[in-house]
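Have a look at this one.
A single protein chain has been omitted; all remaining protein chains appear in their positions.
For chain A:
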Amino acid sequence: MRKTVQQWLEEGIVDLFLGYRAVEGHPIPWVFRKDALHELEAFREGPYRYPLEKLAVEILREDPRVRLGLLARSCTERAVTVLQALHALDRERLILLQEPCCPSPLHRGVVCSSLAGPENGSQKRRDGIPRGRPLEELETWEADERFSRWMHELEKCLKCYGCRDVCPVCFCDQCTLQDPELFETGSLPAEAPHFHLVRAVHMAGRCVDCGLCEEACPVDIPLRTLYRKVGALVRDLYGYVPGHEPVPLLWGPLGDGELERLVAGERSREMVWEAVRRCSG
C-alpha cells in the first residue's frame, strides 16, 4: 500500500495523499506529499480510525485545484458517497485507495479493529442498552422498559457535541443542535431525549454506520445502535441505504396518518409513494 501511495505521488496521479503516519508513537492522520516522500517510512494503515473524509473536505475546499488521494476503509467510501450525493465535496478530485475492513449490518464481510470495544459493564447490562446487540434483540423489551433503558443512557449526555464534530457526514454551517430556541446552550443536563432524537432524525439518509460517534462519546451512549434504528427505518420505508449510490434521499414528508401507521409497524413503500405523490401534486 505504501508503494502505491509513493507511485501515485511520484507519477502525479494525486498531489497529496491523506493516510496515517506514526508520529511520536501515535498513528495520526497525515498528508503525504511528493516533496517529502521519506515520511512514507512511517506510513500506517491504522489501526485507529479518524474521520479522514472530513479532513479531505477541508483540504479540497481550501485548494480548488488539488487532487487528493485518500486511504479509504469501507465506511470512508460510504461517507464519501454520501458527501458526494450532498454536493459537499468534489468527487472528481478525490481518488480512493481502498483498504479492507469492517462489517456492519449495512456492509458485511470484512474486518475492522474498532469493533472490539469495551465490555458492557454490569450496570449497562442491567439498566442501559448494551452495545453491539442487534436491534431485534433490543426490541424484544416492552416499550416502558425500552424507554427507561434508553433514558438511562441519554441522560448521561454531557452535550460535548463530539458525536456531531467527529461525524464524517455532518457539515452543515448552522446546526439545529445549537438552535437556541430548541436547546439551551451551556446548560446541563442535556435535553434528553430530544437532543439525541433531533440528531438521530438528521442522520436519516446520511448515517453510514461508521461508529465514530460511539467511539467519541465520553459517556458511552450507544449512538451507533440509535442511528442504526433510523437507518433501518429509512431502508424499509424508502429502500434507501446511505452510501450505496451518490444520490440523496428524496425526503417525502409524512402526514400524521402515515406516522401512526409507521409507529404501528406498517412500513410499505406504497405508503411513502402516496405521501410523495401528494406532496408533488
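Note that in this section a contact is a pair of C-beta atoms (placed from the backbone, for glycine too) under 8 Å apart; a residue touches a chain by one contact, two chains touch by 3 or more; residues count from 1.
The rule is simple: contacts and distances are computed from a predicted model.
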Undisplayed chain, where the name is taken from the UniProt record, one of "Cytochrome c oxidase subunit IIa family protein", "Branched-chain amino acid transport system substrate-binding protein", "TRAP transporter large permease protein" or "Molybdopterin oxidoreductase": "Molybdopterin oxidoreductase"
Residue, one of A:63, A:139, A:155 or A:184, that touches the chain absent here: A:63
Touching residue (missing chain; options A:175, A:216 or A:232): A:216
Full-complex contact with the absent chain, from A:13, A:135 or A:160: A:160
Absent chain, residues of chain A that touch it: 16, 23-31, 48-51, 55, 58-59, 62-63, 66, 158-162, 165-166, 215-218
